[in-house]
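This report concerns only the one structure given below.
A single protein chain has been removed from this complex, and every other one stays in its place.
For chain A:
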């Protein structure tokens, strides 16, 4: 429940802060919604839902004028992908039998859905150190896919997208890595209630 409320607050406030504060700065700033999804999706089983909701919010929050559904699609895919990162192999929680199969090996070696099926995962999972490592390529991929869709859907001319892409890529990728690394390095006791209750 607490996780749900936090996610709702993020979904509602991120586009507002983006429009009212970040974009008002004279230089091109980071994409807070994308960074938030990349940072928070590995913590939850419902990454796709988080990405979809945050993306749809960014799509309809004024002054957005692009095709509705563009960010929703991109962030839904990014959240889906990141939510499949298995939690850190916990030691000392007494769940060794189960985590042996949900570990990184199962996720990487399995074919597609294998990682999903092996074990039910709690709604909130401990962030693994994989999250900050995956954050950079996923943020990069999502930003590039978004730019590609912007051109394909006719939201922005190609020259304009190409001109603004490098700056926003740097901001967004660095921001995503920084935030997800900060979350992964949070003190362990803050996460343990979630794990001990579900595991």
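Convention: a contact is a pair of C-beta atoms (placed from the backbone, for glycine too) under 8 Å apart; a residue touches a chain by one contact, two chains touch by 3 or more; residues count from 1.
To be clear about the criterion, contacts and distances are computed from a predicted model.
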I want to check something: the complex is missing a chain, and I'd like its UniProt protein name from "Sugar ABC transporter permease", "ABC-2 type transport system ATP-binding protein", "Cell shape-determining protein MreC" or "Competence protein ComF".
"Cell shape-determining protein MreC"
Name, in rising order, the residues on chain A that touch the hidden chain in the full complex.
12-13, 15-17, 19-21, 23-24, 26, 28, 31, 45-49, 51-52, 55-57, 59-70, 72-73, 76-77, 80, 113, 116, 120, 153, 155-157, 159-160, 163-164, 168
